[in-house]
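Selected chains only, in their assembly positions.
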Amino acid sequence: MKHYTSINDIENINSWIDEAKEIKANPLANKELGKNKTLGLLFFNSSLRTRLSTQKAALNLGMDPIVMNVSGDAWGIEFGDGTIMNGNTAEHIKEAAAVVSQYCDIIAVRAFPSLTDKEKDESEQILNSFVKFASVPVVSMESATGHPLQGLTDAITIAENSTKKKPKVVLSWAPHVKALPHAVANSFTQAMQKMDVEFVIANPEGYNLNPEITKDTPIIHNQEEAFKDADFVYTKNWSSYENYGQNLEVDANWTITKDKIGDAKFMHCLPVRRNVVVEDAVLDSDSSLVIEQANNRTYAAQLVLKKILEDL
Amino acid sequence: MKHYTSINDIENINSWIDEAKEIKANPLANKELGKNKTLGLLFFNSSLRTRLSTQKAALNLGMDPIVMNVSGDAWGIEFGDGTIMNGNTAEHIKEAAAVVSQYCDIIAVRAFPSLTDKEKDESEQILNSFVKFASVPVVSMESATGHPLQGLTDAITIAENSTKKKPKVVLSWAPHVKALPHAVANSFTQAMQKMDVEFVIANPEGYNLNPEITKDTPIIHNQEEAFKDADFVYTKNWSSYENYGQNLEVDANWTITKDKIGDAKFMHCLPVRRNVVVEDAVLDSDSSLVIEQANNRTYAAQLVLKKILEDL
């Protein structure tokens, strides 16, 4: 594999899940593979799980991780083509990506969307510029429209916890005080579309995700109806896609409660706002898989890095 | 040992000091012990010595340190129980601590007090929440009420530099322009109470430390009287405990001078404000042990990590 920037980079999700389970069972088996190789982790935004789990994955493979907070540690980066750089940006991505490629064998990038300019966000300017101008493989640690390490993690977690041949998985929108990106919901949707599950999305009117992502996945605006016989309820807030980046008024209470989900397993990518997105009773119950998901972040990242290292 | 959050976690200070000396004499002897183990260093506050010495200690044990400035790098963390998280905090400590435990074999935390709310500070909310919700051992890198790595360091340094069977050790308050925590003074007091030394505390009226910490240690409000025949003068500013977090007016000049301490060894945890806390002539003299103390921070941290690793 060259780059990993989307769930679409996974050719066969079942074989990937099997390989991730092997890695999880024996995480140090490939400690020689990454020896004398560096992973550059470039953060344009905050990160806890991704920051730590991707470093841990690199260490398990014998790699040396080098972390940089681009905004605070380095220079304002220009992405425009042909720009006369007489403003606030001091370094062009053409140089930045090529330069980092001199020091890192793989570059991992996190860059959130603006949520104000749909077209710009969907162009994935930052991530795609790294792919274009870096001379080494690029891994998305969450970009404007996708979080493929999370989506892979979630697929692994569902496979591990499923007791049925074809479980029912619901992706449910939930309330939040801030306007949030669509990245996690998009990648989860794409991952579920590749798996042998019954997959539906529950969200209020006005909150349908990008139809190019959801494709023929059923979208249900009644949460109770969607949750019927669910085995997994994956919860996430996202801002409106149609009214791009807006937090619309929502009449119904979409907060996840124990009553609503019954025996279904609860999933969330974290961080999660307690008693806004989901009540304490769910998170503190045995139904919650959120910590197991966080654990699987390491093995998802390790699988991706392993596949890239094998093709270096 | 499971956690190290207080000087009270030291069962036998003399045997710990002996072991620390062995580590100092041969710091790489246990390089295999921490192999493939990660130490997560989480900073809610600034740090120089602790940041570097704890990483160095981890490296000496073969561990991989992963550093995170919680405030800048990650999300605002909520500590309240049952909180409806519709404010500025984005992640609850229940998740944060459990999640970090998935990636780190030991978690080290630095979290200073507010100095405005005594009850809250004494609850040690941040440190104790990590202890409660992490599934791995937790080490304090200074919390609201204690700095046990520093206290252990100071015990080692006094043991190394003592020429008497039972030296006289004075902990002296000194002036400062800012209101500072009690953590270092508390842990030093607790460490001295465990050692075979004559220990007294010198501070102005209104600056007595928490009596539950000082217990029956003599508190003397006359610095000159306290310094008589002293072998070690450990200096530190702290804000008032009674008038919690206040910097009171102090008539007498409590700045440490060469004249005042005579032949006694001078100690301070650093950073120190020159010519406010102590005059240059003391710091620049052979009587000063402050750099040796800083050096011993590595071995104190290494001893603590070694004991935890041995019991993992």
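When the chains are written out, they are named A and B in that same order, and each has its own residue count from 1.
Definition applied: a residue touches a chain if its C-beta (ideal position, glycine included) is under 8 Å from a C-beta of that chain, and two chains touch if they have at least 3 such contacts.
Fair warning: this is a prediction, and the values are worked out from it, not measured in the lab.
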Given 2 placed chains, full-complex copy number: 3
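As a convention for this text, only the chains that are shown with their structure count from here on.
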Chain A-facing residues of chain B, complex: 36, 38, 40, 64, 66, 68, 72-75, 78, 82-87, 90-92, 94-96, 98-100, 102-104
Residue ranges of chain A in contact with chain B within the complex: 28, 31, 43, 46-49, 51-53, 55-56, 59-60, 69, 72, 177, 270-276, 280, 283-284, 290-291, 294-295, 297-298
